[in-house]
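We show some of the complex, not the whole, and keep each chain where it was.
By letter and in written order, the chains are A, B and C; residue numbering begins at 1 in each of them.
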Amino acid sequence: MGREQVARVTEIIAESPVGFKEAINVGFTRASKTLRGITGLRVVEQRVSVKDDKIDTYRVRMEVIFILDE
Amino acid sequence: MGREQVARVTEIIAESPVGFKEAINVGFTRASKTLRGITGLRVVEQRVSVKDDKIDTYRVRMEVIFILDE
Amino acid sequence: MGREQVARVTEIIAESPVGFKEAINVGFTRASKTLRGITGLRVVEQRVSVKDDKIDTYRVRMEVIFILDE
């Protein structure tokens, strides 16, 4: 049988100059510094910002799901 | 006349092996431990997880709205 | 070149008896008390509550985006 459990969903926007996959990593790494029990991430939006006519930053908005202690 | 007030909206995912109504209770009870001034919840999503060919857990994703102190 | 950076998105509901623009200000002012590095707000929903047959409160649900320290 399942058990009672509660998780929280928070949203972050992470940036990397390399790519979306790296941006997800940047976000996950930063989130892991302050949140325990992360179980997953969900991509909400993917943007690219441009400076001086060049792709400058890959930006991923994502949900971070983590289990709340009892 | 109304007054100035600010509330926060946070999202949790609560699980119970019994049903959705119980999962909402599990979530509310846990949220009440850490949040004062909860005014309401809004159901965002209802899922069921299955293990060994049996319904194992009822999972409700919900918004929790609580008033911020001044 | 862009750099690695992470921002958080949180949601508040701010009320003012005057108007939506004032409600946004109420929300921003309150958020600034506890959050550093706010870069922007996004309006999610605009409601009006009515009491004794008169418009009583303007309520704006908005996202608050703020940069997380390293």
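Convention: a residue touches a chain if its C-beta (ideal position, glycine included) is under 8 Å from a C-beta of that chain, and two chains touch if they have at least 3 such contacts.
All of these numbers come straight from a predicted model, not from anything done at the bench.
Copy number for the full complex in this structure file, with 3 chains shown: 12.
Rule of thumb we're sticking to: only the chains that are shown with their structure count from here on.
The geometric centre of subunit A is 22 Å away from that of subunit B, both derived from CA atoms.
Each of residues 10 in subunit B touches at least two other chains.
For subunit C in complex with subunit B, the touching residues are 10-17, 26-27, 30-31, 49, 51, 56-58, 61.
Residue ranges on subunit C touching subunit A, taken from their complex, read 1-10, 65, 68, 70.
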